[in-house]
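Submitted below is the structure of interest, expressed as structure tokens.
Missing here is one protein chain; the remaining ones are kept as they sit in the complex.
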Amino acid sequence: MSNLLYQVRDLHLSFADMAHKPLIGAAPRLQVLKGLNFDIPQGSIVGIVGGSGSGKSTLGRALVRLLEPDSGSIHFDGRDITHLSEDELRPTRRRFQMIFQDPMSSLNPRRRVGGIIAGPMRLHGLDRISARVDDALDHVGLPRDFRSRYPHELSGGQRQRVGIARAIALEPEFILADEIVSGLDVSSQAQVLNLLEDLVRDLGLTLAFISHDLSVIRRLCSRIIVMQHGRIVENAATPELFEAPLAEYTRELIAAIPLPDPDQVWF
Amino acid sequence: MSNAFLKIRNLSAQLHDGTPILRAVSLNLNPGEVHGLVGESGAGKSMIGKAVLGTLPHAIKITSGEIWLDGENLLTLPTAIWRKRIGARAALIPQDPLTALNPSRRIGPQITNRLVDILGWRRADAQTRALDLLAEVHIPDPERVMRAYPHELSGGMRQRILIASAFAAEPDMIIADEPTTALDVVVQKQILHLIRDMQQRHGTALLFVTHDLGVVSKTCQSLSILYAGRVVEETDIHSFFNGPAHAYSAALLAATPKYTAPTGSLKPVPQSVIDAVQGEIAAFDRLGRGGA
Partner (left out) sequence: MGDARAPRRPLGLRLWLSGGWLTLLVLAAILAPWISPQDPLAQDLFAGRLPPFWQAGAEPGYWLGTDSLGRDVLTRITYGAQVALVVALVAGTATCLVGATLGLIAGYYRGWVDLVVSRLIEIWMAFPPVLFAILLIAVLGPGLWSIVIAIVVIDWTRFARVVRAEAMSQSAMDYVASAQVAGRGRMGIMLAEILPNVMATIVTMLTLEMGIAVIIEAILSFVNLSISTDFPTWGGMISEGRLSVHQAWWVLVFPLIALFLTVLSFSQLGEGLKDRFDPVLR
């Protein structure tokens, strides 16, 4: 029995670089993840931080196997899921879910909220679906009559709650949250973050929280992975990372956060 | 403050269907001052800048108020003259460096054309000016960049070019509309540093539109907090961060994450505060209609 939910070893992933594709022959590969090693313990909240192009979102999509790595391995709860086919993955899929950055594009505009939340449950053959949709809406603090609304009728914060409801409805063990508050106003941002924190505690979830914002990550996460150019430059517990950052890039990131305080020496 | 360079008085605007966008907004911008317009989405903060520049979307109409630029009320001028006045005195740093530059044209003409076509500069002068400015915003090898297309440059580089372009005609005022929202924190810091440097060196007044109180505290000397098209608080930066006067401003500040604060729950803006501001605005609207 291992209490490591995820074990990632020497993970490599590349994309075809269509911008530099020669007239004849295959496109060159663009290395996005260059040998990552880390674990995610059961019940923890891990933050993944980095600039654009650091590979943090690609890593996230590899963890929930929206992308297939080139080499290395991802073990989920002791099982190697690195190269499983979609059919082999399907029974396991229910155990790791994802919440997306842009709630507008991640909710099918032609479905009502009820259908959006119920869809995944139907796929996995769950029973009492209607009751479960109500439960999920209760959990994220949305009124039950929202089931008959379309995504475009909701505010940004409400849409993101629907995204969360859809993810938790399957009762997963792991949730990946990819920049889920970066499109929201600070007031709804705080609500969504608090909600996520409560859910993790109440439902005993393991969470990986991808963000470019260290302030947000500090609020939520017990451990932080810092990425730059497809590599992990630092992986430390949150207090240590802020008090004694080891990597130059981590120091740069921390120094770049503008505190809401005019007396902070910043420039 | 009679020496204010830009004075907005009771500016109101609404959509075709009557939905208010701005409600009696008043503010002053002194020469060389940096003033923040802060609010959440839908607060109308970008609309103020657009109203001044005369670039409001067609669906939005100004219903009342005054915009004074150097003793002249822009709203009483014909649109063509308004544009000309503003074009000579003000410039914009836009939010998204990816869409603000025409992807099918080289960088050089995109900077110089405004100087040549609108302000009547000689092409050679405009060219020299553009090269100087690109050097001033720390772009390596300006000659090469002038010949480059936008897609060959990074987001940070493009934002530098837009900053250079905004300062090109030595305007008295620049409106910066969320200029770093699309950028990484590390690049954001460099760009904010650059904007502040340029602003101080050229003595330009800056209207800085943002949703980020952290950014405001680093760049502005004074600020206006907006909610639902209305200024709920206008004050200088130190008194604001020492203790906002309005309950909504205080709640907004409390909801902003600070990495220095210990791990724990954030304070979202309480519903009671939102209800209170909305009640205030409703009362204000009734007052406005009754008085008119």
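A and B are the chain letters, set down in written order, and residue numbers restart from 1 in every chain.
In the analysis below, a contact is a pair of C-beta atoms (placed from the backbone, for glycine too) under 8 Å apart; a residue touches a chain by one contact, two chains touch by 3 or more.
Everything numeric here is computed off the predicted structure, so don't read it as measured data.
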Which displayed chains the unshown chain touches: A
Touching residue (missing chain; options A:72, A:119 or A:141): A:119
Contacting the left-out chain in the complete assembly, out of A:5, A:170, A:190 or A:241: A:170
Among A:97, A:187, A:206 or A:228, the residue in touch with the chain that has been omitted: A:97
Hidden partner interface residues of subunit A, rising order: 61, 64, 66, 86-87, 89-90, 93-94, 96-98, 100-102, 105-110, 119-120, 123-124, 149-150, 152-155, 158, 163, 166, 170
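Operating definition for what follows: only the chains that are shown with their structure count from here on.
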Geometric centre distance via CA averages, subunit B-subunit A, whole Å: 33
Contact footprint of subunit A on subunit B as seen in their complex: 40-41, 155, 184-189, 192-193, 196, 211-218, 237-238, 241, 251-253, 255-261, 263-269, 274
List of subunit A residues in touch with subunit B within their complex: 51-52, 156, 185-191, 193-194, 197, 212-216, 218-220, 238, 242, 252-262, 264, 266-267
